[in-house]
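Every protein chain except one is present and positioned as in the full complex.
Let's turn to chain A:
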Amino acid sequence: MKRLVKHRLFWPAVALVALIVVNTIARPQFIGITVRDGQLYGALIDILRNSAPLMLVALGMTIVIATRGIDLSVGAIMAVSGAVALTIIDGSPDPEHLGTVLVAVVTAIAVSLVLGAWNGLLVSVIGIQPIIATLVLMLAGRGVALLITDGFITTVNSAPYAYIATGYLFFLPFALLISIAAITLLAVFERRTALGVLTEAVGINPEASRLAGVRSRGIVFGAYAVSGVLAGVAGIIYSSNIRAADANAAGLFIELYAILAVVLGGTSLMGGKFTIAGTVIGVLTIQTLESTILFLGVPSAQSPVFFAVVVIVVVLVQSPSLHRWARNALRSARERRTADDDAKAVVGS
């Protein structure tokens, strides 16, 4: 029990479970999952499916944060990626063709890789502070996306492209399968190879790990490239879901939500130790929270207040100093009780 409480995923998981329990009490159908036409339906499935873009972005953010960096440009990369994909599909003679969609997706991911590599170059080779280096692309990226879509919101009708966000495969939403694939790939590379340890080493002390022979430049560069690619895929899912490329709205504020998810999962922004499972829990917590806010009927403009309050509660629950305070309070209560018992024993004899 004590080891369970000490586990670093304990409090993040408690927050998520508590949210789900509250929701289930408020509306029992929340927990229910039904099978219809060989597809799973239910509030939980919706949360899992809708979380795909945030999940991908947050996974990339986890790796970047592990190297003591931060990537503010993910939302802009999403916008560019969606714009590239939809412009290619829109311009092709046969938007319904699978080949067209494949070309569009591959090109969009390639562009995202270039943008991520650009961030990596600025941070690892030129040595600009990550928050500033990625701020450049955050500011400029949406401009590029607007340029690609010519300032319009490009809409397309392409069944294969729409399938990415709304299709089903083996009973499960296709978007969910994409995020599961991303989680698995990342977990295998970071945890079954030495890459994860090297990433943490770079995050804890870049200079020391460089002296120890770790190619810290390459690892930092790679982290931003991976983050770019994942943001690109997220942009494809987002644009596939709304069947349009909206350069201004795609991925707006997602960098903040992604950072929040990473932190809720227990990864420190100071770099070093990171946990992929924690990020997954963090993303699901945020997505459940969004669905709760929607269900409660809070006016969407005012929902940030609600969101802020919950975030504050969650970080307080995770706060080590609050734990210390609670431990001390418990201990002194226990001591007082034993003192009382001793006093009674003395009186009794």
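Definition applied: contacts are C-beta pairs under 8 Å (C-beta built on N, C-alpha and C of every residue); 3 or more make two chains touch, one makes a residue touch a chain; residues count from 1.
Just so it is clear, contacts and distances are computed from a predicted model.
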> One chain is missing here; what is its name in UniProt, given the choices "ABC transporter permease", "Polysulfide reductase chain C", "Transcriptional regulatory protein YpdB" or "Acyl dehydratase"?
Replying inline: "ABC transporter permease"
> Which of these touches the unseen chain: A:L113, A:A140 or A:I180?
Replying inline: A:A140
>> For the chain left out of this view, which of A:A159, A:L269 or A:A326 touches it?
In response: A:L269
>> Given that one chain is not shown, which residue among A:V22, A:L169, A:L211 or A:A308 touches it?
In response: A:A308
>> Please output the residues of chain A touching the missing chain, sorted low to high.
In response: 70, 72, 122, 126-129, 131-133, 135-144, 146-147, 151, 256, 259-260, 263, 268-270, 299, 301-309, 311-312, 315-316, 319-322
